[in-house]
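With one protein chain held back, the other chains of the complex are shown just where they sit.
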Amino acid sequence: MPAESSHANVVAGHAGSIAVPPHALRHHFADLEQQRETATLGMWVFLITEVMFFGGMFAAYLVYRVAYPVAFQEASQHMAFLAGTVNTAVLICSSLFVACAVHAAQTGERKQIVFFLILALLLGMVFLGIKAVEYHDHWVEHTVPGASFQFQGTDPVHSEVFFALYFVMTGFHALHMLIGVGLVAVIIYFAWQGRYSPAYHTPVENVGLYWHFVDIIWIFLYPLLYLISHKHIY
Amino acid sequence: MATSTQIVEKETYLNTDFSIKSWLLTTDHKRIALLYLISITLFFFVGGLFALLIRLELLTPAGDLVQSDTYNKLFSMHGIVMIFLFLIPSIPAVFGNFFVPMMIGARDLAFPRINLLSWYLLMIGGSLIMYSIVTGGVDTGWTFYTPFSTEYANTQVVAAGLGIFVAGFSSILTGLNFIVTIHRMRAPGMSWGRMPLFLWSMYATSVVQILGTPVLAIAVALVFLERVFRIGIFNPQLGGDPLLFQHLFWFYSHPAVYIMILPSMGVVSEVIPCFARKRVFGYAAVALSSIAIAVFGFLVWAHHMFVAGISAYSALVFSLLSYAVALPSAIKVFNWTATIYKGSIHLRTPMLYALGFIGLFTMGGMTGLFLSSLGIDVHVHDTYFVIAHFHYIMVGGAVMGFMAALHFWWPKITGKIYPEVWGKIAASTIFLGFNLTFLPQFILGYLGMPRRYHVYPADFQVLNVMSTAGASILGVGYLLPLVYLFWSLRYGRDAGNNPWNAAGLEWTTASPPPTHNFDETPVVTWEAYNYHQLPAMPEEETIGASGI
Amino acid sequence: MWLKIPLWPSEASTISRNVDALFVFLLSVTGGVTLLVFAVIVFFLFKYRHTKHPVAEQIEGSVPLEILWSVIPLGIFMIFFGWGASIYFAEARPPKDALDVFVVAKQWMWKFEYQTGQREINVLHVPVDRPVRLTMISQDVVHSFFAPEMRVKADVLPGRYTTTWFQAVKPGHYHLFCAQYCGTQHANMVGEIVVMEPAEYQAWLQGGNAEGSIASTGQKLFQELGCISCHRFDTQGRGPNLQGVFGRPVLLDDGRTVVADEDYVRESILQPGAKVVAGFKPIMPTFQGVLSEDQLLALVAYVKSLSVPQQAEPVTSRPPVPPAAGGTPIAQ
Partner (left out) sequence: MAEVIVSRKIYVLVWLALMILTGLTAAISFVNLGTWSAPVAIGIASVKVLLVALFFMHLRYTQSKIVWVWAIAGIFWLTILFCLSMTDYITRGYLRVPGK
């Protein structure tokens, strides 16, 4: 780490009235506000790249859905409507808790940060658990694309494409959920240690942004994958 | 700015710490830039070796040097290494890293640790690609067209694809860092209108990196998944559409051309004013045209697919939009030309490269107009005409810009002056060798020689021989700087803070700069390229000698 | 001998002249502008060298100039675009009276099938002065049919038909390349286009050992596979009556309408449930993996023949009204 003493004077001149924890301000920023705004912008720009990443999959979905609507409808009847709906609710609740945790960080209530984040973490795990059960059911039903795929329908080939897209999209989403759960766990640890204060809580905010983004992706996946057909078997 | 840094013992970013750990764990943007410089130079010569073998094979119409399988791997690896490991990182990761913070008067990029991470990601991606090379190579071409890549190729597609995926994230993080840095870290007084044009072009480049690269990542990931799990997304046997891959691939890979060329345009916009000693003509037009290129660049991708089986109406739309992206490039060329008008011109090495850039880029751009014209593209698509066209842009354009940047900023990066005579010799050699290599390929293409051909009809031989001869001259041209730049590290004269008397904040600090770049955060009160306020350029012989 | 550098491919089709004319036009315009810019730069470099012109004059820029050198190129670009697009559309639309040849590409060869039943590998025989329409499909990866002397190229895709056409203007032997990289022997996936005088071509057709026209092969398949039991030529079948269907719009049971073209017929054989005709049940079994691309082409040709009453049009002579000397009209 480069010597910070040489320009500590510059920093001191700009630091706000609130006590700044020593670990909080990185050497190349003038003050905490600049640092916070920088981190927030960085997170937003990162989320835009994530939008484009999922955007590629949504484009693939769009192309095939427009081309093979019947095959997609039939395939969608084999989706666990109830599990998908419950999972949507679970994620929305977890987003609320994350928002509350950020609020707690802004007002400096350490125990509340930990409490709300633990709730969010648990709901995240519930989501992944339900997802795992769904995947298992698809495996048992032979609706996992590949050699073991079996499907009774008018156009099984393109129904298989639907399931390929389903697994790819929800798979990448679940991967993001896993990362989110890991990040939240880290934040819980640091929050418990008392690292965050009203002056410095950027990591809580940014992990919150990430969590909400993953929620947003699911909000779109839910109608696209589960609500295509008005005939739900489950 | 007063040069108050002439203290007895100068501490620079180079001599603060000599341990290997201090390099591999550095968060100093300047050291990371040097790490990039070393790695991409290595990759450049690996890719160059493949190119050399390709040209040697094409000396004769028969396949007498290598087998067809080997040849297919050679051009695939040449493309993959050159594009993903050299051209994409080249100017942004080396000169952007080094000079974006310095030009805006910041101490570092916004996220120094992410900056280091992105170098490691490039190294991991590079290692995966190198692994795929030594374990048998890839024979899909750098384009990975499906269903060949997902179903029929039995080479190391997965390892190379994974390498590109990882290297892509390196590119994304670099772009993210630049964008946030330019928004949030500018020194007081450094308004957008005062930023050097290099920063505008880096910003535009970053926009492309951030919005395009994720789509490539998902396209490659889908190829990977389809190949490993045999799920049908692109494979028509499984219900997919092979053209969808091409759409997703070119959504990134056409704008990726602008990731390569925009930074070079930025460099040229720095070099020409400096060696013409005047403000760039039409600052706003040049700055905005960079942004326009970044935006329009995303609207034209299917001009790579005019004969691929897209609908005729779609082709019409993309042809029209392709002309829109040619316009901002033309504006830049006209403005650079106007900048030279009534200047006071010094034909030093960086200027030679910059002029070379204008020449070759203009020819590359003009032939691009042929390719956007539907009727002609049908004939020349997938022929050597296309090969020549994009080498004029990427080698004639991007690499010339890279060399201009290297020679322009070498004194700042290393604090040393390279031998000017050798610089000029190398620049001229590269220019001549390049034209001899790629001009004949335009004719070959119109004659109908398809690309990626290992054997070819005998009537094409003469032009191929010319091209190979040019390639060997070009190879020598690229080796020369390697020699004299290394030589200068040990024997070169000290450069002093500002050997060209150039404008820009990076020249106001010591060469090589101290770790924290500036002793005090600079306050900018002047416009960019204020050459009328600066002393004349020192004569060649006096540079460095007086220790300015 | 060594110095005989080829510079221009021969013009062997009606379209080549148009493509070359556009190319020459672009070459002169862009070449002229490029040389002009270079000349100006070199002149400035010489005139304003620092030894003669030690102090630069600061010039800010000029909005009228920027507008001027944006608008003029844009206008020129629109000419390039319009001309290029008109050629492209001419290339995209085969004339109605074109001679049909079917192409099946595979790693690494070209198979050509004529309506009269002849089959060839890597050699395409066509008569001079008669438009030839190629309907192409690949058995494996993406290939590209490229005839440089005809100035035509079209990718050959797996799973879907693509089309190109040309009308040769002089007899001779011409290159045929695969332009899209397709694997190990890509560079050897080359062939020859032999353009013959009509009489010669007729003789060649007679010499071949054809087993009957491609449509009749399709008809045989249609019976052998039992298609006929549902697709009866009345209104009583469990499948649609295929007479007169080809080339017409078809109403599907989900309300959409598609045109019954080659791709629709092919898809309906392989994925019968994908686009079911309104009023019918999706009961047809799939023929995926059962039929080869050649057999599919035969079936398509047969279904097509059911819509053209005077199908047995002889390929023996030139069409009754040969196109004007300049070839088919290009710009509409």
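As written, the chain order gives the labels A, B and C, with residue 1 at the start of each chain.
By definition in this document, contacts are C-beta pairs under 8 Å (C-beta built on N, C-alpha and C of every residue); 3 or more make two chains touch, one makes a residue touch a chain.
Note that the coordinates shown come from a computational prediction; the quantities given were computed from them, not determined experimentally.
The chain we do not see here touches A, B, C in the full complex. Checked against the full complex, the one of C:Val128, C:Ala154 or C:Leu299 touching the unshown chain is C:Ala154. Residue A:Ala199 is the one among A:Leu25, A:Val157, A:Val184 or A:Ala199 that touches the chain not shown. One of C:Val63, C:Ala203 or C:Val259 touches the chain omitted from the figure, and that residue is C:Val259. The hidden chain makes contact, of the residues A:Val51, A:Ile130 or A:Leu183, with A:Val51. Remark: the omitted chain is touched by one listed residue; of B:Ile310, B:Ala338, B:Ile443 or B:Met537 this is B:Ile310.
Seen from chain B, the chain kept out of the figure touches residues 183, 207, 211, 215, 243-244, 247, 251, 298-299, 301-302, 305, 309-314, 317-318.
Even with one chain removed from view, chain A keeps its contact list with that chain: residues 16, 18, 33, 36-37, 40-41, 44-45, 47-48, 51-52, 55-56, 58-59, 62-63, 65-67, 81, 85, 88-89, 92-93, 95-96, 98-100, 103, 106-107, 198-199, 208-209, 212-213, 215-216, 219-220, 222-224, 226-228, 230, 232. Residues of chain C that touch the chain left out of view are 92-94, 135-136, 154, 157, 160-163, 247, 255, 258-259, 261-263.
The rule is short, and it goes like this: only the chains that are shown with their structure count from here on.
If you average the CA atoms of chain B and of chain C, the two centres end up 36 Å from each other.
In terms of their C-alpha centroids, the spacing between chain A and chain C amounts to 47 Å. Residue positions of chain B touching 2 or more other chains, listed in rising order: 239, 241.
Annotation for chain A: residues touching 2 or more other chains are 68, 157-158. Chain contact summary for the complex, chain C toward chain A: residues 254, 271-274, 276, 282, 286, 288.
The touching residues of chain C, when paired with chain B in their complex, are 2-9, 18-19, 22-23, 26, 30-31, 33-34, 37-38, 40-41, 44-45, 48-50, 53-62, 65-66, 69-70, 73-74, 77-78, 80-81, 83-89, 91-92, 107, 140-142, 144, 146, 148-149, 151-155, 157-160, 162, 175, 177-188, 190, 271.
Residues 1-3, 6-7, 10, 26-28, 30, 34, 37-38, 41-42, 45-46, 48-57, 59-60, 63-64, 67-68, 145-147, 157-158, 160-161, 164-165, 167-168, 172 of chain A touch chain B in their complex.
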